[in-house]
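Have a look at this one.
One protein chain is absent from this view; the other protein chains keep their places.
Letters A and B mark the chains as written, and numbering starts fresh at 1 in each.
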Amino acid sequence: MKTGRRSNELGVLRPYDFEKPSVKLGYALLIALLILVLLISLMPFVWVVLAGFKDQREFIRGVRTVMADGSVRYLPRLLPEVFDLSLYVKTWNDTRFYLYYVNSLIVVAGSAASALVFNGLLAYGLSQLRPRGHRLVLGLVMASLMLPATTSMAPLFVNINRIGLSGSFWPLILGVGASAFYVVLLKNFFDNMPASLLESARLDGCSDLSLFFRIVFPLSMPINMVVLIYAINGAWSDFLLPYLVLNNAKWASGATKETVMVRLFSFQSSNAARDIDVIRAIVFSIIPPILLFILFQRRITDNVVSAGIKG
Amino acid sequence: MSTIKSNALKQSARRHRALKDLGAWLIMLPGIALFAFFVWVPLAEAVRMSFYKTQGMRTTEFVGLYNYSYMMLKDPDFWPAVRNSFLYTGWSLVIGFLVPMALAMMIHETKRGKSLFRTAVYLPNMMPALATIFLWKYLFRADQTGYVNMLLGKLGIAPVSWLSNAQLVIPVIVVIMTWKGAGATTLIYLAGLQSISQEIYEAAIIDGAGIWSRIRHITLPQIYNLARTLFILQIIAVFQILYEPMVLTGGGPNNASVSLMQLVFRQAFELGDYAKASSVSVMVSVVLITMTLVYNQLSRKKEM
Partner (left out) sequence: MKKFLSLMLAALMLLSTASAMAATVTLGIYPVDTDSAAKENHDTYYIPAFKELYPDVELITSNYTYAVETFTALAESGKVPTIFETWYTEPQKLIRNGQVADITDALTELGWLDKINPSIRALLSDENGRVYGVPRDGYALGMMLNVEVFEDAGLVDENGIPLYPKTWDELIETGKIIKEKTGSAALCLLAQDNAGGWHFSNIAWTFGAQLEVQDENGKWLAQLNTPEVVAAMTMVQTLVREGLLTSDPTSENWGTGFAQLGTGAAAMYIAANDAVNQPTQNNGLAVDKLMMIGMPAGSARSYSLSGGTPYMFAANATQEEIMAALKYLEIMGRAPVLTEASKAGLRADAEYRVANGIPVLPAFPVWTDEAFNQAQADVVAEFSNVDDRMFENYFDAVSAEGGLKMEEPMETQQMYGELTKVLQEVVTNPEADVQALLDTANANLQTILDENVNK
């Protein structure tokens, strides 16, 4: 029996098929198509970084050229005239972007912890402890999977204001702790944990709570990584509720509390932003996710896949 | 005598059980409290608000189905939004449902560089939604400075107004959504394909099956269940589309791309009418629940 991770590498095609020239041609086309897909996937990112090097007139209109017939035309060019990194630095400083980075990092860190702890405890209760009546909670959690999150956005916003939490990071951080998706992921993993391990710990006199933190949590590192990566990415990218909650909010020092995505979104609603500054802000906002992706790429693609299948 | 003892035992066991249950509920309490505040109460509130009139954020008078009838009969943007939401769903099934499957099958066949293609395909998925939507807005700029038009210009094609053409705008938005979302789905299909054992293929080849025959009779049936689940999930997700039309076109031109959730946002946060917004979102939820139930029924029938 062939086992091992790479044993099913072969697909429909077999070495025997390649003896036919039509198959060889088809395979070449396939590779060409995939390379095209690769380019389409990556091209926008390359483009936006290059575009950020232009100045406003170059970006909106193009480069001034005098045509053969004497008329003046502004022609668009792909590459910027000058590769001047100081333009990026200038936008970074002028818009005080580092403030937004700090705020985003705070929300991301808080959200990551909140996602693991709150959803984890709930999933633990539903999976292992199963007190009487837990089916009701499970049902309610599963039901909320079906309904759009944006339905509840307006009343949620009203409630956040009623309890005086607008302008604070807490609604955003705590909100991640109530995610049906994470609860289901975690619960599925906990369900498959060997019962014997938990039994022996209980016999040793371990309370339910410390059982979670001492045994269940450390053993769920694979699924924790998945939740962590989703939560970090989600917290960085979220913009609608953060905009409603953090718009115009400030620290005591007077610095803004808005996150990177809120700032980017306000470019959409406030009409006086220069396009080229928006382009550079886009670049700033995708740098951390790209770094995260590069560092954890193998982990991400492997774990996401297995979690997805089980889900 | 034994019954008294066993009764006492039963009682203490019950008490022990009750205490244990209490402990479990306490452990789950934080999560439940959060769910209540962030998910369940707002949903109930939305339903309740939809039957009232609101002034600012407070409900004033009970008006029954008034908001619903206003939206369905008088609001000029409601039916275009309904039409568009179904169009989005339809186009996404045409463009976006088969693409991940095809991509997965193609990547699965490659002999080398699987990892590279997997990574490249998944990268757009990891990027912040708002940033990529903005990005594509610039790429699809209507004049010759838009990158897509620049590329077409090299082929001698005149610039196209992608996002302001009423016929093109929804397919273009679906293309952007596919670019962003196909990666995760592709990886899931890929994993499904990798779980197909070699023996089946080898047996089929011995029986003389050609390439297409193998695909039709082995590959596709194996990923059928996966595809079915992803099908309904995609419908539910796309029907609620909000960010793309909001940022790319604002719903235009002339309501050609406005979606139902966009109406909710506009009513609630731009016009300040939370009651009407809630009524639309309740209607969307009802449609989604109906779709899921009908789908479950149909798939159960098929299995029989």
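Please note the rule applied: a residue touches a chain if its C-beta (ideal position, glycine included) is under 8 Å from a C-beta of that chain, and two chains touch if they have at least 3 such contacts.
What you are looking at is a predicted structure, and each value in this text was computed from that prediction instead of being measured.
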- Can you work out which residue in A:P21, A:P194 or A:G254 touches the chain that's missing from view? A:G254
- Missing-chain contact, candidates A:F53, A:F157, A:W236 or A:F293, resolves to A:F157
- Absent-chain contact - pick from B:V63, B:L93, B:L116 or B:A142: B:A142
- Hidden partner interface residues of subunit A, rising order: 55-57, 60-61, 71-74, 94-96, 99, 157-158, 161, 164, 166-167, 243-244, 247-248, 250, 254-256, 266, 269-275
- Which subunit B residues touch the hidden chain? 55-57, 70, 74, 76, 137, 141-144, 159, 161, 163-166, 249-250, 252-255, 269-270, 272
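Keep in mind that, in the parts below, only the chains that are shown with their structure count from here on.
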- Message: From the mean C-alpha coordinate of subunit A to that of subunit B, what's the distance rounded to whole Å?
- Response: 16
- Residue positions on subunit B within touch of subunit A in the complex are 20-25, 27-28, 30-32, 34-35, 37-43, 45-46, 49, 57, 103, 105-110, 114-124, 126-132, 134-136, 138-139, 144-145, 147, 150, 179, 183-184, 187-188, 190-198, 201-202, 205, 211, 214-215, 218-219, 226, 236, 240, 242-243, 247, 261, 264-265, 268-269, 274, 277-278, 281-282, 284-285, 288-289, 292
- Item | Interfacial residue positions of subunit A with respect to subunit B in the complex | 2, 7-14, 16-17, 23, 27, 30-31, 33-34, 37-38, 40-42, 44-45, 47-48, 51, 59-62, 75-76, 78, 117-119, 121-122, 124-126, 129-132, 134, 137, 140-141, 144, 146-148, 150-159, 161-162, 174-175, 177-178, 180, 183, 207-209, 212, 233, 236-237, 239-240, 244, 261, 264-265, 267-268, 275, 278-279, 282, 285-286, 289-290, 292-293, 297-298, 300-301, 304-306, 308-309
